[in-house]
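For this view, one protein chain was removed and the others were kept in their places.
Chain lettering (A and B) follows the sequence in which the chains are written, and residue indices restart at 1 in each chain.
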Amino acid sequence: MSRHVVARVSEVPPEGALRVTVKGRPIALFNLSGEFFALYDRCPHEGASLCAGRRVSIAVADTPGEYRLERRGEMIRCPWHGWDFDIRTGQSWCDPEHTRVRRYAVSVEAGERLAKGPFRAESVPVSVEDDYLVVEV
Amino acid sequence: MPTALHGAIDCDVHIPPPPTAALLPYLDAYWREQFTIRGLVGADFALTTSASRTPLACRPDWRPGKGESGLALLQRHVLDHFGTGIAIGHCLHGAVALHTEDMAAALCRAVNDWVAAEWLSRDDRLRASILVPTQNVALAVAEIERCAADRRFVQVLVLAMLDHPLGRRQWWPLHEAAARHGLPLGIHAGGLNRHATTPTGWPSTHLEDHVVGAQAFDAQLASLLTEGVFTKFPDLRVVLLESGFTWLPTFLWRMNKIWRGLRAEVPWVTRLPADILRQHVRITLQPVDAPPRPEMLAATLAQIDCDDMLLFSTDYPHWQFDADAALPEGLPEALLPKLLRGNALATFPRLAETAP
Partner (left out) sequence: MTRGIVDCDIHPNMASDAELLPFMPRRWADHLRDYGPLNHQGLAFALQHPRFNPGVARADSWPPNGGPPGSDLDFMRAHHLDAHNIDHGILMSLRPAGCDERNLDYGAAICAAANDWQHARFVQPEPRLHGGIMIPQEDPDAAVAEIERCVAKGGFVQVNFTPRASEPPGRRRYRRILECAAHHGLPVGFHVSGVPGHPSTGAGHLTYYLQEHHSNMPGMQAVVASLVLDGVFAALPALKVVLIEGGFTWAPALCWRMDQAWRRMRGEVPALTRPPSDYVREHIWYTTQPIEEPDRAEDLAEISGWVGWDRIMFSTDYPHWDFDDPRYAFRCPLTAAQRELVFSANARALYRLP
(Lines give C-alpha, C1' and ligand atoms only; values in the text may rest on other atoms or scores of the structure.)
Protein backbone atom coordinates (compact mmCIF):
# COMPACT_ATOMS: atom_id res chain seq x y z
CA MET A 1 0.00 0.00 0.00
CA SER A 2 1.38 3.37 -0.97
CA ARG A 3 -0.02 6.87 -0.82
CA HIS A 4 -0.21 8.92 -3.98
CA VAL A 5 -0.79 12.59 -4.52
CA VAL A 6 -3.25 12.57 -7.41
CA ALA A 7 -4.78 16.03 -7.80
CA ARG A 8 -5.22 19.46 -6.37
CA VAL A 9 -8.45 19.65 -4.39
CA SER A 10 -9.68 22.42 -6.67
CA GLU A 11 -9.54 20.07 -9.67
CA VAL A 12 -12.51 18.09 -8.36
CA PRO A 13 -15.30 20.68 -8.19
CA PRO A 14 -18.28 20.36 -5.84
CA GLU A 15 -20.49 17.44 -6.96
CA GLY A 16 -17.97 16.77 -9.73
CA ALA A 17 -15.60 13.95 -10.63
CA LEU A 18 -12.08 13.53 -11.96
CA ARG A 19 -10.40 10.53 -13.51
CA VAL A 20 -6.77 9.99 -12.54
CA THR A 21 -4.36 7.14 -13.11
CA VAL A 22 -2.38 5.59 -10.28
CA LYS A 23 0.04 2.71 -10.91
CA GLY A 24 -1.62 2.33 -14.30
CA ARG A 25 -5.03 1.99 -12.64
CA PRO A 26 -7.92 4.34 -13.54
CA ILE A 27 -9.38 5.90 -10.42
CA ALA A 28 -12.44 8.10 -10.16
CA LEU A 29 -12.36 10.91 -7.61
CA PHE A 30 -15.70 12.27 -6.42
CA ASN A 31 -16.51 15.39 -4.49
CA LEU A 32 -19.55 14.95 -2.28
CA SER A 33 -20.25 18.35 -0.77
CA GLY A 34 -16.63 18.75 0.22
CA GLU A 35 -16.03 15.11 1.16
CA PHE A 36 -13.84 13.21 -1.26
CA PHE A 37 -14.12 9.59 -2.35
CA ALA A 38 -12.18 7.40 -4.77
CA LEU A 39 -13.48 4.38 -6.69
CA TYR A 40 -11.88 2.14 -9.27
CA ASP A 41 -13.06 3.84 -12.46
CA ARG A 42 -14.40 0.86 -14.28
CA CYS A 43 -17.94 -0.46 -14.05
CA PRO A 44 -17.77 -4.16 -13.13
CA HIS A 45 -20.50 -4.86 -15.67
CA GLU A 46 -19.04 -3.87 -19.06
CA GLY A 47 -16.15 -1.61 -18.15
CA ALA A 48 -17.48 1.94 -18.65
CA SER A 49 -15.77 4.84 -16.92
CA LEU A 50 -17.93 5.79 -13.94
CA CYS A 51 -16.51 9.30 -14.04
CA ALA A 52 -18.57 9.91 -17.17
CA GLY A 53 -21.80 8.99 -15.40
CA ARG A 54 -24.45 11.21 -13.87
CA ARG A 55 -24.84 11.86 -10.16
CA VAL A 56 -28.19 10.59 -8.90
CA SER A 57 -30.05 9.97 -5.67
CA ILE A 58 -31.63 6.75 -4.51
CA ALA A 59 -35.25 6.57 -5.63
CA VAL A 60 -37.44 4.95 -2.98
CA ALA A 61 -41.12 4.05 -2.81
CA ASP A 62 -42.89 2.46 0.10
CA THR A 63 -45.85 1.80 -2.14
CA PRO A 64 -46.28 1.99 -5.91
CA GLY A 65 -46.70 5.53 -7.15
CA GLU A 66 -45.24 7.32 -4.12
CA TYR A 67 -41.75 8.42 -5.02
CA ARG A 68 -39.14 10.05 -2.85
CA LEU A 69 -35.40 10.57 -2.96
CA GLU A 70 -32.83 9.56 -0.42
CA ARG A 71 -29.09 10.20 -0.29
CA ARG A 72 -29.29 13.17 -2.67
CA GLY A 73 -26.62 12.94 -5.35
CA GLU A 74 -24.64 10.29 -3.51
CA MET A 75 -24.85 7.66 -6.23
CA ILE A 76 -22.99 7.52 -9.51
CA ARG A 77 -24.96 6.06 -12.41
CA CYS A 78 -22.89 4.14 -14.95
CA PRO A 79 -22.92 6.11 -18.23
CA TRP A 80 -23.91 3.03 -20.19
CA HIS A 81 -26.41 0.67 -18.59
CA GLY A 82 -27.46 2.79 -15.66
CA TRP A 83 -26.23 0.65 -12.79
CA ASP A 84 -26.02 2.84 -9.69
CA PHE A 85 -23.07 2.70 -7.30
CA ASP A 86 -22.73 4.25 -3.86
CA ILE A 87 -19.99 6.83 -4.09
CA ARG A 88 -19.19 6.32 -0.40
CA THR A 89 -18.75 2.56 -0.55
CA GLY A 90 -18.63 1.46 -4.17
CA GLN A 91 -21.55 -0.86 -3.48
CA SER A 92 -23.96 -1.59 -6.33
CA TRP A 93 -27.54 -0.61 -5.61
CA CYS A 94 -29.16 -3.24 -7.84
CA ASP A 95 -26.93 -6.11 -6.78
CA PRO A 96 -25.38 -5.19 -3.42
CA GLU A 97 -24.45 -8.74 -2.51
CA HIS A 98 -22.41 -9.60 -5.57
CA THR A 99 -21.33 -6.36 -7.19
CA ARG A 100 -19.22 -3.53 -5.92
CA VAL A 101 -16.54 -1.24 -7.24
CA ARG A 102 -13.26 -1.18 -5.37
CA ARG A 103 -12.95 1.79 -3.09
CA TYR A 104 -9.74 3.57 -2.15
CA ALA A 105 -9.03 5.72 0.87
CA VAL A 106 -8.64 9.42 0.06
CA SER A 107 -7.37 12.18 2.25
CA VAL A 108 -6.91 15.88 1.84
CA GLU A 109 -3.40 17.00 2.66
CA ALA A 110 -1.84 20.44 2.77
CA GLY A 111 0.95 21.03 0.29
CA GLU A 112 3.16 22.19 3.07
CA ARG A 113 2.97 18.80 4.76
CA LEU A 114 3.30 16.87 1.49
CA ALA A 115 6.57 18.56 0.72
CA LYS A 116 8.01 16.57 3.64
CA GLY A 117 6.98 13.17 2.19
CA PRO A 118 6.79 10.18 2.19
CA PHE A 119 4.16 10.56 -0.56
CA ARG A 120 4.51 9.82 -4.24
CA ALA A 121 3.35 12.65 -6.44
CA GLU A 122 1.94 11.21 -9.67
CA SER A 123 2.77 13.95 -12.16
CA VAL A 124 1.21 16.46 -9.80
CA PRO A 125 3.64 19.22 -8.94
CA VAL A 126 3.13 20.03 -5.28
CA SER A 127 3.11 23.58 -4.11
CA VAL A 128 2.98 24.58 -0.45
CA GLU A 129 0.03 26.91 -1.03
CA ASP A 130 -2.47 24.29 -2.23
CA ASP A 131 -4.39 21.37 -0.73
CA TYR A 132 -4.11 17.98 -2.43
CA LEU A 133 -5.98 14.71 -2.70
CA VAL A 134 -3.96 11.70 -1.62
CA VAL A 135 -5.13 8.21 -2.54
CA GLU A 136 -3.96 5.00 -0.89
CA VAL A 137 -3.33 2.29 -3.48
CA MET B 1 -54.31 -46.37 -16.22
CA PRO B 2 -50.92 -44.67 -15.77
CA THR B 3 -50.05 -44.95 -12.09
CA ALA B 4 -47.59 -42.02 -12.03
CA LEU B 5 -50.48 -39.60 -12.20
CA HIS B 6 -52.65 -41.26 -9.57
CA GLY B 7 -53.87 -38.65 -7.12
CA ALA B 8 -52.41 -35.79 -9.12
CA ILE B 9 -53.93 -32.33 -9.02
CA ASP B 10 -54.80 -31.34 -12.57
CA CYS B 11 -54.79 -27.53 -12.61
CA ASP B 12 -56.30 -27.02 -16.04
CA VAL B 13 -59.22 -28.91 -17.48
CA HIS B 14 -61.94 -27.33 -19.56
CA ILE B 15 -65.58 -27.19 -18.77
CA PRO B 16 -67.18 -26.57 -22.17
CA PRO B 17 -69.36 -23.45 -22.10
CA PRO B 18 -72.99 -24.53 -22.08
CA PRO B 19 -75.52 -23.58 -24.72
CA THR B 20 -77.31 -20.40 -23.72
CA ALA B 21 -80.54 -22.33 -23.21
CA ALA B 22 -78.87 -24.22 -20.36
CA LEU B 23 -78.07 -20.93 -18.64
CA LEU B 24 -81.63 -19.57 -18.69
CA PRO B 25 -82.54 -21.11 -15.31
CA TYR B 26 -79.54 -19.36 -13.81
CA LEU B 27 -80.40 -15.90 -15.16
CA ASP B 28 -82.68 -13.53 -13.25
CA ALA B 29 -86.10 -12.69 -14.64
CA TYR B 30 -85.03 -9.57 -16.53
CA TRP B 31 -82.17 -11.25 -18.34
CA ARG B 32 -84.14 -14.44 -18.94
CA GLU B 33 -86.81 -12.39 -20.72
CA GLN B 34 -84.20 -10.35 -22.58
CA PHE B 35 -82.41 -13.42 -23.87
CA THR B 36 -85.68 -15.00 -24.86
CA ILE B 37 -87.34 -12.12 -26.67
CA ARG B 38 -84.13 -10.87 -28.33
CA GLY B 39 -83.50 -14.23 -29.92
CA LEU B 40 -80.27 -14.77 -27.99
CA VAL B 41 -81.04 -18.25 -26.73
CA GLY B 42 -79.54 -19.68 -29.87
CA ALA B 43 -76.53 -17.37 -29.88
CA ASP B 44 -73.13 -18.99 -29.73
CA PHE B 45 -70.91 -17.10 -27.31
CA ALA B 46 -67.71 -18.98 -28.18
CA LEU B 47 -64.56 -16.87 -27.95
CA THR B 48 -62.60 -16.35 -31.15
CA THR B 49 -59.35 -17.03 -29.35
CA SER B 50 -60.63 -20.34 -28.07
CA ALA B 51 -60.77 -21.45 -31.72
CA SER B 52 -63.10 -24.26 -30.79
CA ARG B 53 -63.10 -25.91 -34.21
CA THR B 54 -59.35 -26.27 -34.70
CA PRO B 55 -57.53 -29.59 -34.36
CA LEU B 56 -55.78 -28.20 -31.29
CA ALA B 57 -59.08 -27.61 -29.54
CA CYS B 58 -59.88 -31.26 -28.98
CA ARG B 59 -57.79 -34.40 -29.10
CA PRO B 60 -59.24 -36.70 -31.80
CA ASP B 61 -59.89 -39.60 -29.43
CA TRP B 62 -61.49 -37.26 -26.90
CA ARG B 63 -64.14 -35.91 -29.26
CA PRO B 64 -67.58 -36.37 -27.76
CA GLY B 65 -69.72 -39.28 -28.80
CA LYS B 66 -73.47 -39.09 -29.03
CA GLY B 67 -75.40 -38.29 -25.91
CA GLU B 68 -72.47 -38.37 -23.48
CA SER B 69 -72.41 -35.34 -21.18
CA GLY B 70 -69.37 -33.12 -20.82
CA LEU B 71 -68.95 -34.26 -17.26
CA ALA B 72 -69.13 -37.92 -18.23
CA LEU B 73 -66.45 -37.36 -20.89
CA LEU B 74 -64.17 -35.59 -18.43
CA GLN B 75 -64.64 -38.41 -15.96
CA ARG B 76 -63.96 -41.09 -18.52
CA HIS B 77 -60.97 -39.48 -20.25
CA VAL B 78 -59.27 -37.79 -17.33
CA LEU B 79 -60.59 -38.16 -13.80
CA ASP B 80 -61.19 -41.92 -13.83
CA HIS B 81 -58.55 -42.67 -16.44
CA PHE B 82 -55.65 -40.96 -14.70
CA GLY B 83 -56.96 -41.41 -11.18
CA THR B 84 -56.93 -37.66 -10.72
CA GLY B 85 -57.12 -36.44 -7.15
CA ILE B 86 -58.47 -32.97 -7.89
CA ALA B 87 -59.10 -31.16 -11.16
CA ILE B 88 -59.60 -27.40 -11.52
CA GLY B 89 -62.07 -26.61 -14.27
CA HIS B 90 -62.27 -23.50 -16.39
CA CYS B 91 -65.36 -22.45 -18.25
CA LEU B 92 -64.22 -19.89 -20.81
CA HIS B 93 -67.57 -18.39 -21.66
CA GLY B 94 -67.66 -15.55 -24.17
CA ALA B 95 -69.58 -13.33 -21.74
CA VAL B 96 -66.27 -11.64 -20.99
CA ALA B 97 -66.04 -10.33 -24.57
CA LEU B 98 -69.37 -8.51 -24.68
CA HIS B 99 -69.31 -4.74 -24.70
CA THR B 100 -72.61 -4.67 -22.82
CA GLU B 101 -71.23 -5.05 -19.33
CA ASP B 102 -74.36 -5.63 -17.27
CA MET B 103 -75.33 -8.45 -19.60
CA ALA B 104 -71.78 -9.79 -19.27
CA ALA B 105 -72.04 -9.72 -15.48
CA ALA B 106 -75.41 -11.52 -15.60
CA LEU B 107 -73.96 -14.21 -17.85
CA CYS B 108 -70.89 -14.64 -15.65
CA ARG B 109 -73.16 -15.12 -12.63
CA ALA B 110 -75.19 -17.68 -14.55
CA VAL B 111 -72.08 -19.51 -15.76
CA ASN B 112 -70.58 -19.71 -12.27
CA ASP B 113 -73.85 -20.92 -10.77
CA TRP B 114 -74.24 -23.44 -13.57
CA VAL B 115 -70.70 -24.70 -12.99
CA ALA B 116 -71.37 -25.08 -9.27
CA ALA B 117 -74.65 -26.91 -9.78
CA GLU B 118 -73.96 -29.03 -12.84
CA TRP B 119 -70.28 -29.89 -12.29
CA LEU B 120 -68.96 -29.22 -8.81
CA SER B 121 -71.99 -30.73 -7.12
CA ARG B 122 -71.83 -33.84 -9.26
CA ASP B 123 -68.19 -34.84 -8.78
CA ASP B 124 -66.33 -33.98 -5.60
CA ARG B 125 -62.98 -34.21 -7.35
CA LEU B 126 -63.80 -31.02 -9.23
CA ARG B 127 -62.98 -27.44 -8.33
CA ALA B 128 -63.50 -24.37 -10.51
CA SER B 129 -62.41 -20.84 -11.24
CA ILE B 130 -64.66 -17.82 -10.96
CA LEU B 131 -65.41 -16.28 -14.35
CA VAL B 132 -65.48 -12.51 -13.85
CA PRO B 133 -66.78 -9.71 -16.10
CA THR B 134 -63.50 -7.90 -16.74
CA GLN B 135 -65.38 -5.20 -18.66
CA ASN B 136 -65.88 -3.46 -15.34
CA VAL B 137 -63.66 -3.98 -12.32
CA ALA B 138 -66.41 -3.20 -9.81
CA LEU B 139 -68.67 -5.84 -11.36
CA ALA B 140 -65.79 -8.30 -11.41
CA VAL B 141 -65.10 -7.70 -7.72
CA ALA B 142 -68.80 -8.14 -6.94
CA GLU B 143 -68.76 -11.53 -8.65
CA ILE B 144 -65.71 -12.60 -6.64
CA GLU B 145 -67.48 -11.57 -3.45
CA ARG B 146 -70.62 -13.46 -4.49
CA CYS B 147 -68.81 -16.70 -5.31
CA ALA B 148 -66.03 -16.67 -2.73
CA ALA B 149 -68.19 -18.21 0.00
CA ASP B 150 -68.36 -21.43 -2.04
CA ARG B 151 -64.97 -22.94 -1.15
CA ARG B 152 -65.05 -25.09 -4.27
CA PHE B 153 -64.17 -21.98 -6.26
CA VAL B 154 -60.42 -21.81 -5.88
CA GLN B 155 -59.26 -19.18 -8.38
CA VAL B 156 -60.29 -16.04 -10.27
CA LEU B 157 -60.29 -16.48 -14.03
CA VAL B 158 -59.36 -13.78 -16.54
CA LEU B 159 -58.06 -13.81 -20.09
CA ALA B 160 -54.51 -12.86 -21.04
CA MET B 161 -55.45 -10.18 -23.56
CA LEU B 162 -57.89 -7.63 -22.18
CA ASP B 163 -58.15 -3.89 -22.86
CA HIS B 164 -55.33 -3.05 -20.49
CA PRO B 165 -52.52 -5.00 -18.85
CA LEU B 166 -53.43 -6.48 -15.48
CA GLY B 167 -50.81 -4.60 -13.51
CA ARG B 168 -52.52 -1.24 -14.12
CA ARG B 169 -53.88 0.32 -10.95
CA GLN B 170 -57.45 0.22 -12.24
CA TRP B 171 -57.30 -3.57 -11.69
CA TRP B 172 -56.12 -3.39 -8.12
CA PRO B 173 -59.53 -3.86 -6.48
CA LEU B 174 -59.70 -7.20 -8.31
CA HIS B 175 -56.26 -8.21 -7.03
CA GLU B 176 -57.18 -7.08 -3.53
CA ALA B 177 -60.34 -9.16 -3.50
CA ALA B 178 -58.58 -12.21 -4.92
CA ALA B 179 -55.75 -12.01 -2.41
CA ARG B 180 -58.15 -11.43 0.51
CA HIS B 181 -60.15 -14.55 -0.34
CA GLY B 182 -57.11 -16.75 -0.94
CA LEU B 183 -57.90 -16.98 -4.62
CA PRO B 184 -54.98 -16.92 -7.06
CA LEU B 185 -55.46 -14.85 -10.19
CA GLY B 186 -55.63 -17.33 -13.05
CA ILE B 187 -54.69 -15.80 -16.39
CA HIS B 188 -55.82 -17.98 -19.24
CA ALA B 189 -54.58 -17.95 -22.83
CA GLY B 190 -56.74 -15.96 -25.20
CA GLY B 191 -58.29 -12.56 -25.23
CA LEU B 192 -60.89 -10.14 -26.39
CA ASN B 193 -59.36 -8.99 -29.68
CA ARG B 194 -60.08 -5.41 -28.68
CA HIS B 195 -56.82 -4.42 -30.31
CA ALA B 196 -54.19 -6.12 -32.42
CA THR B 197 -52.64 -9.10 -30.69
CA THR B 198 -49.08 -8.23 -31.70
CA PRO B 199 -47.26 -4.89 -31.78
CA THR B 200 -47.25 -5.18 -35.55
CA GLY B 201 -50.89 -5.99 -36.12
CA TRP B 202 -53.13 -8.96 -36.63
CA PRO B 203 -51.80 -12.44 -37.44
CA SER B 204 -53.18 -14.29 -40.45
CA THR B 205 -54.01 -17.75 -39.13
CA HIS B 206 -55.29 -19.65 -36.12
CA LEU B 207 -51.83 -21.20 -35.96
CA GLU B 208 -50.06 -17.85 -35.79
CA ASP B 209 -52.63 -16.52 -33.33
CA HIS B 210 -51.94 -19.46 -31.06
CA VAL B 211 -48.16 -19.07 -31.33
CA VAL B 212 -48.03 -15.37 -30.53
CA GLY B 213 -50.70 -15.75 -27.84
CA ALA B 214 -47.92 -16.84 -25.48
CA GLN B 215 -46.39 -13.39 -25.62
CA ALA B 216 -49.35 -11.84 -23.86
CA PHE B 217 -48.24 -13.70 -20.72
CA ASP B 218 -44.82 -12.13 -21.02
CA ALA B 219 -46.53 -8.74 -21.11
CA GLN B 220 -48.81 -9.54 -18.17
CA LEU B 221 -45.95 -10.65 -15.95
CA ALA B 222 -43.94 -7.56 -16.89
CA SER B 223 -46.98 -5.43 -16.10
CA LEU B 224 -47.79 -7.06 -12.74
CA LEU B 225 -44.15 -6.78 -11.75
CA THR B 226 -43.36 -3.24 -12.81
CA GLU B 227 -46.63 -1.77 -11.58
CA GLY B 228 -45.85 -3.15 -8.14
CA VAL B 229 -48.81 -5.52 -7.76
CA PHE B 230 -46.70 -8.03 -5.85
CA THR B 231 -45.39 -5.23 -3.63
CA LYS B 232 -48.92 -4.04 -2.90
CA PHE B 233 -50.48 -7.49 -2.56
CA PRO B 234 -47.74 -9.77 -1.23
CA ASP B 235 -50.17 -12.66 -0.76
CA LEU B 236 -51.38 -12.64 -4.35
CA ARG B 237 -50.46 -15.63 -6.47
CA VAL B 238 -50.77 -15.57 -10.24
CA VAL B 239 -51.32 -18.72 -12.25
CA LEU B 240 -50.61 -18.72 -15.97
CA LEU B 241 -52.94 -21.16 -17.70
CA GLU B 242 -51.79 -22.54 -21.06
CA SER B 243 -48.96 -20.09 -21.46
CA GLY B 244 -46.22 -22.60 -22.10
CA PHE B 245 -43.13 -22.09 -19.99
CA THR B 246 -40.07 -22.73 -22.12
CA TRP B 247 -39.97 -19.00 -22.93
CA LEU B 248 -39.49 -18.21 -19.28
CA PRO B 249 -35.66 -18.30 -18.95
CA THR B 250 -35.07 -15.52 -21.46
CA PHE B 251 -37.92 -13.52 -19.98
CA LEU B 252 -36.51 -13.74 -16.46
CA TRP B 253 -33.00 -12.82 -17.57
CA ARG B 254 -34.19 -9.87 -19.58
CA MET B 255 -36.41 -8.54 -16.82
CA ASN B 256 -33.46 -8.71 -14.42
CA LYS B 257 -31.23 -6.94 -16.90
CA ILE B 258 -33.59 -4.13 -17.78
CA TRP B 259 -34.52 -3.62 -14.11
CA ARG B 260 -30.87 -3.13 -13.20
CA GLY B 261 -30.70 -0.21 -15.58
CA LEU B 262 -34.16 1.31 -15.14
CA ARG B 263 -34.82 0.47 -11.51
CA ALA B 264 -35.36 4.12 -10.60
CA GLU B 265 -38.46 4.19 -12.82
CA VAL B 266 -40.19 1.64 -10.58
CA PRO B 267 -38.55 2.13 -7.17
CA TRP B 268 -41.13 -0.08 -5.46
CA VAL B 269 -39.54 -3.06 -7.18
CA THR B 270 -36.73 -3.58 -4.72
CA ARG B 271 -35.68 -7.15 -5.48
CA LEU B 272 -34.52 -8.91 -8.63
CA PRO B 273 -37.57 -9.37 -10.85
CA ALA B 274 -36.83 -13.04 -11.40
CA ASP B 275 -36.89 -13.67 -7.65
CA ILE B 276 -40.23 -11.87 -7.27
CA LEU B 277 -41.74 -13.78 -10.17
CA ARG B 278 -40.45 -17.12 -8.90
CA GLN B 279 -42.18 -16.40 -5.62
CA HIS B 280 -45.54 -15.23 -6.98
CA VAL B 281 -46.10 -16.89 -10.36
CA ARG B 282 -47.19 -20.44 -11.13
CA ILE B 283 -47.58 -22.00 -14.56
CA THR B 284 -49.59 -24.98 -15.74
CA LEU B 285 -47.65 -27.72 -17.47
CA GLN B 286 -49.50 -28.10 -20.76
CA PRO B 287 -48.80 -27.06 -23.43
CA VAL B 288 -45.20 -27.93 -22.78
CA ASP B 289 -43.96 -26.55 -26.12
CA ALA B 290 -41.19 -29.04 -25.62
CA PRO B 291 -37.81 -28.99 -27.32
CA PRO B 292 -36.83 -31.78 -29.68
CA ARG B 293 -34.61 -33.54 -27.12
CA PRO B 294 -35.53 -34.34 -23.50
CA GLU B 295 -32.19 -33.10 -22.16
CA MET B 296 -32.99 -29.66 -23.58
CA LEU B 297 -36.17 -29.59 -21.52
CA ALA B 298 -34.18 -30.50 -18.44
CA ALA B 299 -31.74 -27.72 -19.29
CA THR B 300 -34.62 -25.26 -19.70
CA LEU B 301 -36.00 -26.20 -16.28
CA ALA B 302 -32.54 -25.73 -14.80
CA GLN B 303 -32.45 -22.26 -16.36
CA ILE B 304 -35.83 -21.43 -14.80
CA ASP B 305 -34.19 -22.59 -11.58
CA CYS B 306 -37.29 -22.93 -9.45
CA ASP B 307 -39.10 -26.14 -8.46
CA ASP B 308 -42.14 -24.29 -7.17
CA MET B 309 -43.51 -22.87 -10.39
CA LEU B 310 -44.95 -25.69 -12.45
CA LEU B 311 -48.41 -27.09 -11.81
CA PHE B 312 -49.49 -30.34 -13.40
CA SER B 313 -52.20 -30.00 -16.04
CA THR B 314 -53.63 -31.98 -18.91
CA ASP B 315 -55.35 -29.03 -20.58
CA TYR B 316 -58.13 -31.51 -21.38
CA PRO B 317 -59.57 -31.70 -24.00
CA HIS B 318 -56.99 -29.69 -25.95
CA TRP B 319 -54.67 -31.80 -28.05
CA GLN B 320 -51.39 -31.24 -26.24
CA PHE B 321 -50.23 -34.84 -25.90
CA ASP B 322 -51.18 -38.29 -27.13
CA ALA B 323 -52.13 -41.41 -25.20
CA ASP B 324 -51.05 -41.06 -21.57
CA ALA B 325 -47.97 -38.90 -22.16
CA ALA B 326 -49.19 -36.01 -20.01
CA LEU B 327 -45.71 -35.77 -18.50
CA PRO B 328 -43.10 -34.82 -21.10
CA GLU B 329 -39.78 -36.60 -21.30
CA GLY B 330 -36.99 -34.71 -19.64
CA LEU B 331 -38.78 -33.80 -16.41
CA PRO B 332 -36.47 -34.55 -13.50
CA GLU B 333 -37.89 -37.38 -11.36
CA ALA B 334 -37.29 -35.32 -8.24
CA LEU B 335 -39.62 -32.60 -9.47
CA LEU B 336 -42.66 -34.90 -9.73
CA PRO B 337 -44.02 -34.75 -6.15
CA LYS B 338 -44.14 -30.95 -6.27
CA LEU B 339 -45.31 -30.80 -9.86
CA LEU B 340 -48.11 -33.29 -9.39
CA ARG B 341 -49.47 -32.12 -6.02
CA GLY B 342 -47.24 -30.09 -3.76
CA ASN B 343 -47.08 -26.92 -5.79
CA ALA B 344 -50.84 -26.89 -6.37
CA LEU B 345 -51.56 -27.31 -2.66
CA ALA B 346 -49.19 -24.44 -1.89
CA THR B 347 -50.69 -22.24 -4.60
CA PHE B 348 -54.41 -22.78 -4.01
CA PRO B 349 -55.00 -22.51 -0.26
CA ARG B 350 -58.57 -23.73 -0.68
CA LEU B 351 -57.49 -27.09 -2.08
CA ALA B 352 -55.88 -28.15 1.17
CA GLU B 353 -59.19 -27.70 3.02
CA THR B 354 -60.70 -30.65 1.22
CA ALA B 355 -57.82 -32.44 -0.50
CA PRO B 356 -58.41 -36.16 -0.62
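Here is the rule we use: contacts are C-beta pairs under 8 Å (C-beta built on N, C-alpha and C of every residue); 3 or more make two chains touch, one makes a residue touch a chain.
Worth saying up front: this structure is predicted, and the values here are computed from it rather than measured.
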item	value
Residue of B:Thr197, B:Thr231 or B:Thr347 in touch with the missing chain, whole complex considered	B:Thr197
Touch criterion as defined above, residue of B:Asp80, B:Asp124 or B:Asp163 at the omitted chain	B:Asp163
In subunit B, positions touching the absent partner	54-56, 160-168, 191, 195-208, 210-216, 218-220, 222-223, 226-227, 244, 246-247, 249-251, 253-259, 261-262, 265-266, 274, 287-292, 296, 299-300, 303, 305, 319
Touching residues on subunit A - with respect to the absent chain	45-49, 52-54, 77, 79-82
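Criterion: only the chains that are shown with their structure count from here on.
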item	value
For subunit A paired with subunit B, centre-to-centre distance based on mean C-alpha positions, whole Å	51
Subunit B residues touching subunit A - in the complex, by the definition given at the top	169, 227-229, 231-232, 259-264, 266-268, 272
In the complex with subunit B, residue positions of subunit A that touch it	56, 59-65, 67, 81-84, 93-95
